[in-house]
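This is the structure I have questions about; it appears just below.
Here's a slice of the assembly, chains where they normally sit.
Chain IDs A, B and C follow the sequence of writing; residue 1 opens each chain.
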Amino acid sequence: VSPNDADAPPRYGIDLNADVGESFGAWRIGEDEQLIPLLTSANIACGAHAGDPLTIERTVRVAVEAGVAVGAHPGYPDLAGFGRRDLAMAPEDLAASIVAQVGVVAAFATDAGVEIHHVKAHGALYNAAARDPELASVVASAIARVAPGTRVYALPGSALLAAATAAGLRPVAEGFPDRAYEPDGSLRARSHPDAVLTDSARIAERAVAMAREGRVVAVDGTTVSIAVQTLCLHGDTPGATEHALAVRDALTTAGIDVRAVA
Amino acid sequence: VSPNDADAPPRYGIDLNADVGESFGAWRIGEDEQLIPLLTSANIACGAHAGDPLTIERTVRVAVEAGVAVGAHPGYPDLAGFGRRDLAMAPEDLAASIVAQVGVVAAFATDAGVEIHHVKAHGALYNAAARDPELASVVASAIARVAPGTRVYALPGSALLAAATAAGLRPVAEGFPDRAYEPDGSLRARSHPDAVLTDSARIAERAVAMAREGRVVAVDGTTVSIAVQTLCLHGDTPGATEHALAVRDALTTAGIDVRAVA
Amino acid sequence: VSPNDADAPPRYGIDLNADVGESFGAWRIGEDEQLIPLLTSANIACGAHAGDPLTIERTVRVAVEAGVAVGAHPGYPDLAGFGRRDLAMAPEDLAASIVAQVGVVAAFATDAGVEIHHVKAHGALYNAAARDPELASVVASAIARVAPGTRVYALPGSALLAAATAAGLRPVAEGFPDRAYEPDGSLRARSHPDAVLTDSARIAERAVAMAREGRVVAVDGTTVSIAVQTLCLHGDTPGATEHALAVRDALTTAGIDVRAVA
């Protein structure tokens, strides 16, 4: 740092991720071709809760061409439930499923000349691995077998972040600018009508606060500290691309670098 | 070669392969734990026509512990039909499916400290890739993307062996000591009652003839030349382990090395 | 008929059908709630190529509430391919699959107080049953086992219409106002860029010509006779609801009754 920089503002950086590649056969979810170029890291469904081989292949290619980091997005093997239902898998079944799921995305990543940058669990698996240390350990150990040393995106303070660290992986805390937070820093349950924000300007404003100040205003008006390195944008909601654009613009205007987690 | 070896008999070697890992969930096919140690290379189902992640993991481990080469055994993604039915997949779907299938077995192989040794197509895909040059090219190109330079097991003279060579893969011609042959060297269709041999002694005798002399006696009594480097044993038929033992013994007694394709 | 009607124009009637209930789990296809009330008969996917139990239940209810006849729409059991790929099923497997598929829709129809009004095959099965008399016979016999005496919608002159008659079912010839026709009365293959019409006005005009005059203008300008009792509208294309509205309006304006096949 040169003396001239003494009064320069500190530099912040934040990663923008979204779940993509969640189409299946003739069925489409999300506008991946528009959304992916606005991200810095892409969580690509692995064919278990969503996705199929050709969809994985194409999604990896779109990400690579856009210079977006390729991540795997494993979930419970439950197409009919889109991975959103708890499924009581035996630990060895779950571990093998995760190795297989990450392995498939890794095969297409290698084919496209890149490596797996991160792993993010999906839906019911994401939630279960956040709260259950045993299950989190199964998930983290499985990830470490197939993608040793990779980054794991999860909730700040979650069991999975701790398990990832214990498994020699790199924990990456994640914030949700379009989700309401409780005063204890947890996400407001979707059963509440105000659980999801839909106004692009407010979502973008919260993204900046999370990235620069490590805080978010909870539903009761209190300010909660959440130190996050990546922000999750939702790809399958109406206006997803518009929200992503607004968030990117606001971050850039605020002088925050939008870049994949190093 | 030293002068002393002048009168020594020539050395032959042959590989013994079988399709394994074809259980699914609670359903079992084959006696893999008994059969695999009798083989030199194992074709492991990839979860599309048979197999599931935990079955793949366990089958890879059994093979590695027995010192048996690990191969991938992709088929049409059709559990209900066990990959035995023609399925008119678009070329890009088929290619992506093969990358995904081989990629999954490769992930478990890497996890177990080995690499993919070979790929053998299953059932209806094996037959279609034998006779259809376009489809064979799709299959070979996909294999080359995920396992560059690997060996491809297929029928002598098949379209797939030619396509494998063209894709920079190593073609390995395969014989079936328990199957009857037509005078033109093709396999007798299973619709004939004499299409499959069940007598261990005869199967073993034919294995020796194929390995040492590159010939087999066809159904009309004529002798057909088939130069093969690997012999396929069937694991899901009654007496499979007994046949495998008989074949191994007969080959060893005849002075033929039983070893994986180099 | 009173003497005053002596000079009245003849009365025509036509059925309007569409494929509906083709969502699966979290994935949506079609705008069934808007489209179904514009139809007179609904072809409801049975869970094999598309649809799931809850989707079937809801689609049946929407149809019943709108007074639209409930039909079953069986296809090859191939979710990943949406029933659009040929699948070489054994005849007894195909027959059992059709009994099961129609049986599921029949269970929900009974639960909603109605009976199966008709059956229409989907995608690759529709095409295969149109051209292959043996397969058509398998399909028709299976339908007759689970819905004896029902109506079967199929292409005029197709093998399936003949097989339906032979199986004691009621054949119903179907026209496609949004598809181009060849001079021999067959549908122009989708590989041609002009295979599908997208202009609502032209689609509506062709619907009237098919319904009232039993004719359609082929791609070479010649007029082809096709006597049809039902017209198929496509629900999964952009503008589907708009096309359906235009067709209904044009038929009504032309004095043609839009009503389910009696």
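Here is the rule we use: a contact is a pair of C-beta atoms (placed from the backbone, for glycine too) under 8 Å apart; a residue touches a chain by one contact, two chains touch by 3 or more.
Keep in mind that this is a model prediction, so the values were computed, not measured.
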| item | value |
| --- | --- |
| Copy count of the single sequence across the entire complex, 3 present | 4 |
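Rule of thumb we're sticking to: only the chains that are shown with their structure count from here on.
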| item | value |
| --- | --- |
| Rotation angle (°) superposing Cα atoms of chain A on chain C, nearest 5 | 180 |
| Rounded Å distance between chain A and chain C, as computed from the means of their C-alpha atoms | 43 |
| Centre-of-Cα separation between chain B and chain A, whole angstrom | 41 |
| Residue numbers of chain B (touch at least two other chains) | 93 |
| Chain A-facing residues of chain B, complex | 47, 52-54, 56-57, 92-93, 96-97, 99-100, 102-104, 106-108, 110-111, 145-146 |
| Chain C to chain A touching residues, read off their complex | 23-29, 50, 52, 79-82, 84 |
| Chain B to chain C touching residues, read off their complex | 77-78, 80-81, 85-90, 93, 124 |
